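Structure provided below as structure tokens; questions to follow.
Only one protein chain is missing; all other protein chains are in place.
On to subunit A.
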Amino acid sequence: MTDTAFVRREMEPTLPPPVRTTGIGAWLKANLFSTPGNALLTLVAAAFVAMIVPPLYNFLIADAVWSDPEGLRGEACRFEGVGACWIFIQARLNFFIYGFYPTEEIWRLNLMFLIGIVLIAPLLIPRAPFKRTAALLFFVVYPFVAFMLLAGGVFGLRPVRSGEWGGLTLTLIISLIGIIVSMPLGILLALGRQSKLPAIRSFCIAFIELWRAVPLITVLFMASVMFPLFMPQGVSTDTLMRAIIGICLFESAYMAEVVRGGLQAMPRGQYEAAGALGLSKPKTMGLIILPQALKHVIPGIVNTFIALFKDTSLVSIIGLFELLNTVRAAGSDPAWSSPTHAVTGYIFAGFLFWAFCFAMSRYSIYMEERLHTGHKR
């Protein structure tokens, strides 16, 4: 035994990593300039950002007109090099949201929105209580209450005809009705298309293929202009109602195909297992097939909803004043004429559309996460 053995008793201090792998330089090299190709892309992207961002910042914020000490007038936005005219939005916000609805009755719309939010919240938040009650109230009672508040004419509420509904309110009304009606209708059509009964199957196929084959603009135009010509004299129906019916039927055809995609993804074994358990046809569908099939196609369903929400702006071609049309019409007021007020209005409308669609998209991702039960890849 010699005692020349060396036993290290404490850790050698760790050396710093090589200079070339840390710090901002290394990060840049690894992430932005790892290959000549990436370096080129980085430079192009940086140039693009440098080109876009400063003018955008100037237009939207620095040169924008945010307030007018003399009280919201168009003149405030009339000068060379003006940016966004935000006071235009401020001045006409009520019009953009409520359309031509009489000012003194706007509380009715606010009340309608409030009730809607209170009822829909338990349906959207998984852990919230009172689901059954809320669902019953929202889908059965609420439509009547909302219609009563909107249209008036009962309980001493002043009647407001549908021509005066407008703005974001109208966009929401159309898309909400479209979503709520097209979903169950689409499921029924999808099931009908797979039915073994020839009459039902052919009807569903014909319905779906017919509605999917025509553009929405045609549907709206037919509904608003041609339809009244075919009706007997004296029978007049509301333009808005016709448009909504058109949109519901149109969207349900799309929804049907999305749901059918989900149904076709179901393995045969699921049907057989349900049969082996002695479940009847409706129970097989309701308890085994549909819950799984619908879960598979959540992205497709939400995709359709988002498309529907944006399609509502097409009703402007039949003279309905949804959000986009109110923005456009308000922009034609010569009292507000300025180089940028119209653009500002469009930016505002675009932002609102984006906000709603983004919210729907995030919610669908959340639902997918929550419902994923091992099929996720």
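The rule we apply is simple: contacts are C-beta pairs under 8 Å (C-beta built on N, C-alpha and C of every residue); 3 or more make two chains touch, one makes a residue touch a chain; residues count from 1.
We take it that contacts and distances are computed from a predicted model.
The complex appears with one chain absent; UniProt names that chain "Amino acid ABC transporter substrate-binding protein" among the candidates "Amino acid ABC transporter substrate-binding protein", "Multicomponent K+:H+ antiporter subunit A", "Acetolactate synthase" or "3-methyl-2-oxobutanoate dehydrogenase (2-methylpropanoyl-transferring)". From the options A:V225, A:M241 or A:A355, the residue with contact to the chain not on display is A:V225.
Check A:S252, A:S338 or A:S364 against the missing chain and you find that the one touching it is A:S338.
Touching the chain that is not shown, out of A:R78, A:R201, A:K295 or A:K310: A:R78 (per the contact rule at the top). Annotation: of A:F59, A:Y254 or A:F321, A:F321 touches the absent chain (contact as defined above). Against the chain not shown here, subunit A presents residues 74, 78-82, 91-92, 94-95, 99-100, 103, 161, 163, 218, 221, 224-226, 228-230, 233, 236, 239, 316-319, 321, 325, 328-335, 337-339, 342.
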